[in-house]
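The complex is shown incomplete by one protein chain, all other protein chains being positioned as in the whole.
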Amino acid sequence: MERLQSIPKSWIYVILLIVLAGPLLRPIGIPIPISSDIRKSFEAVDSLAPGSVVVFGFDYSPGSAAEMEPQAMAILEHLAEKQVKVIGISFQAQGPEMATKAFSATSWAEKEYGVDYVNLGYRAGGQAAVAAFATDIPGTFSTDYTGKPSSSFPIMQGIKTAADIDMIITIAPGQPGPEDYVRQVYGTYKTRIIAGVPAVAITQVAPYVQAGQIEGILGGLPGAAEYEILVEKPGQAVAAMDAQSLAHLLIIVLIAFRNIPSFFKAKEARAQSMSGSAQKAGRGGRS
Amino acid sequence: MLIEVGKQFSFASLFLLFVLFIYCIREARRGKVPQIRKLAALDAIEEAVGRATEVGRPVHFSPGIIELTHERSAQTLAGLSVLSYVAKLCARYDTDLVTTIMKPDVYVVAEEIVKQSFLEEGKPDRFSGEMVRFIGAEQFAYAAAAVGIMYREQVAANIMIGSWLAEALLLTEAGAQTGGIQVTGSATVAQLPFLVVASDYCLIGEEIYAASAYLSQNPVELAVVRGQDLAKVAVIALMCVGSVLLAFGSEAILQLITK
Amino acid sequence: MKNSLPVAIMTVIALIIILDFFVADAPSVQWIKQSGLVLRSWGIVIAAFAMGLGAVNLLRRHTVAISRREPEALYSVVLVGSMVIIIILGIAYGSDHPTYSFLFSNILSPASATMYASIAFYIVTAAYRSFHARSFESWVLLITAVIVMLGKAPIGSVISGFFPTAADWIQAIPNTAGMRAIMMGAALGVVSSAVKMFLGLDRTYLGLRD
Partner (left out) sequence: MSLDFGIWVEGLVTIAMLSYVWKENPFYRIAEHLYVGISAGHAVVMAWGNIRDAAVKPMQEEGQLVWIIPILLGVLLYSRYFKGISWIARYPVAVMVGIGTGVAVRGAIHGDFVQQISATISVGSVNDILLLVFVIASLSYFFFSRELKGPMGTVPQLGRTVLMVAFGAAFGTTVMGRMALLIGRIQFVLGDWLGIMK
């Protein structure tokens, strides 16, 4: 039994890799409950009429893509199905690449560039750029990511300010992020906002959702997975959730292995361990 | 009013804290020296350096990855004051020290501190440029280099006090692999759980700021720590009174604080 | 003078930056806001100069290793070479030079993403190594971690609805309380350290200890 307490490190790593890669190649399908946040976001997007114009903020970079990209793809699939028009923008330097990747990996690849969707690229300046965008879209994004004038695209006809936009969707792990869209855009134009954020940022954004300034949020990979299920296109994130569940279970099993043997031993020599634990509980020590 | 509405109470508290700390320092100069409780993590540093000396392997120190002009720079400075203690111990025991640094401005200060510590221990010639190493200005490049160094030089003690981001766990795991005592400390709440779990001793939050007083046992510094305690009593009282009043329907305290 | 003037400069600058945060937008104190802004941009410039010192330290250590033909010299050649190439490209042609972007996006970015991702391995071994229930407190730590892990992954709600609910409560109440107390205590530590520095009682940052 003591052997359970000293599993070699490399074994643990191999098991972790198997546990993570296995479900990615062959999903198990552990049921994923849908939370109210995701349902609200889904219903908001679902309420868009065909032909509505949506601004999609690709405000993430390769470093955070693992968590953010599946969210973007799931929502993009839904938008494609709803026959709306999408204007892709970015306030992150590497966002335009992310946009190109996401458009080409979803149903948007079959749609017409410039008519159904466009990728207007990146503008520097953070929060100030978001403010400029709200009041003057063609001025702030005067060209697309390849440098073609944005006024040359049919999709951009009649788009001046954020008031001409039916909804803003931003996928943002940091700043500028949902807070900036709320302050700079919602404050003046009351444009509907949906935000995708990392799991750790949900609590930061929650107050805006409570106040109704953001209509819906997606948090981390689980958010993306739930959305994929609602759009009925289970993809990367759903597969990743199985991996996620197994990884959590693996850690719990390992913790159990570590503790069960000593649990039995403790029964034999309780008095000893009691005095030992009292010492260990000393301030500042290891816990 | 010259102070912005919504920040007036904060400004007043800052002023009161300044007054309180200065008062405590004056009391200490009059001879009233307070005692502070044991901080096991700091006692463990000497043991850690001692063991490294016995096995003839170096001690690794890092003051975190935050630059001097940053909002969390106070943690870096707290780390650097522990560095001066660690460097003196290393000088005294003729033990090798490896300080890894991610921010260039911190490197400038850290090198000065280590040099000075060796000078004060009367061993300026034992100091070498290899003791303070700038290793890459990006978070994970720093981590990659630091774990590489820790492994290759088989450090026998790992002391990390400062502000960290996700890379903290990489360093503590490298430290666990090479063995020896690990002493960590931080006031960055997001990383504390990992430091507490992965190291042998961890200074939590405010404890890193008391480290300098504890290590030097300087009466004036101890007096300031006592001042911090008095401030905490006041805060607890304020929260209790505020809540009781609120329960009876008065928002007086809440309004005062948000002024 | 050699030692007290820097302390005075440090104190005045810190006080201006503090006041800059608190003063209202009134014309009579506009100069404080203005100086705060100017000082912070100075900080960026000075810190940029410090980068040169860091680079010199890094290059010097590795060129010494190369010239001594230490066994590690090959790696030092790689480091010095890549560093010099990217500095020359960046300064002569700007960071949008194709080779520069290639080094950046195909080496630096994946290396950084991989280091970041490798934390997943260590989080598992750290849990295995350290979640050893020896005392009441380590039990508490271990059990909360397990509940929250189950509550956060779909598997938890499959086992029991208790886990997500418990995880949310733990995060909202004890977690918030603990983190809040740490922040408040640390804030006092920051202010007390500042006072010690303003009074010249702590001059460690100048390399001086009394």
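Just so it is clear, A, B and C label the chains in written order, and each chain counts residues from 1 on its own.
Definition applied: a contact is a pair of C-beta atoms (placed from the backbone, for glycine too) under 8 Å apart; a residue touches a chain by one contact, two chains touch by 3 or more.
Only a predicted model underlies this, so the values are computations on that prediction, with no experimental measurement involved.
What are the shown chains in contact with the chain that isn't displayed?
Hidden chain contacts in the full assembly come out as A, B, C.
Of B:Val147, B:Leu171 or B:Leu215, which residue touches the hidden chain?
B:Val147
Using the document's contact rule, name the residues of subunit C that touch the chain not shown here.
2-3, 5-7, 9-18, 20-22, 36, 38-55, 58, 75-76, 78-87, 90-91, 95, 102-123, 127, 136-138, 140-149, 151-153, 167, 169-188, 190-191, 193-194, 197, 205-207
Tell me, which residues in subunit A touch the chain that this view leaves out?
10, 13, 17, 20-21, 24-25, 65-67, 198-200, 220-222, 236, 240, 243-244, 247-248, 251, 283, 287
If the missing chain were put back, which residues of subunit B would it touch?
7, 9-10, 13-14, 17, 34-37, 67-74, 76-77, 104-105, 108-109, 112, 135-138, 140-141, 144-145, 147-148, 151-152, 166, 189-190, 192-194, 196-197, 204-207, 210, 225-226, 228-229, 232, 235-236, 238-240, 242-243, 246-247, 253-254, 257-258
To be clear about the criterion, only the chains that are shown with their structure count from here on.
Which chains are shared contacts of subunit A and subunit B?
C
Report the chain whose mean Cα position is at the greatest distance from that of subunit B.
It is A.
Central chain, going by Cα centroids?
Most central by this criterion: C.
Counting only Cα atoms for the centres, state how far subunit A is from subunit B in Å.
34
Using the average of all C-alpha atoms in each chain as its centre, how far is it in Å between subunit A and subunit C?
Those two chain centres are 24 Å apart.
Measuring from the mean C-alpha position of subunit B to the mean C-alpha position of subunit C, what distance in angstrom results?
Distance between chain centres: 13 Å.
By residue number and range, which residues of subunit B touch two or more other chains?
196-197, 204
Any chance you could list the residues of subunit A touching two or more other chains?
Residues 286-287 of subunit A touch two or more partner chains.
Contact residues on subunit B for subunit C in the complex?
For subunit B paired with subunit C, touching residues are 1-5, 7, 10-11, 14, 17-18, 21-22, 25, 67-69, 74, 77-78, 80-81, 84, 101, 103-105, 107-109, 112-113, 115-117, 120, 129-130, 132-141, 143-144, 152, 166-167, 169-170, 172-173, 176, 187, 189, 192, 194, 196-198, 204-206, 208-210, 212, 218, 220-221, 224-225, 227-228, 231-232, 235.
Could you list, by residue number, the parts of subunit A that touch subunit C in their complex?
7, 9, 12-13, 16, 30-33, 62-63, 66, 199, 203, 222, 225, 241, 244-252, 254-255, 257-259, 262-263, 273, 276-278, 280-281, 286-287
Inside the complex, what are the residues of subunit C that reach subunit A?
So the residues of subunit C touching subunit A come out as 105, 109, 112-113, 116-117, 120-121, 123-125, 127-138, 141-142, 145-146, 149-150, 152-158, 171.
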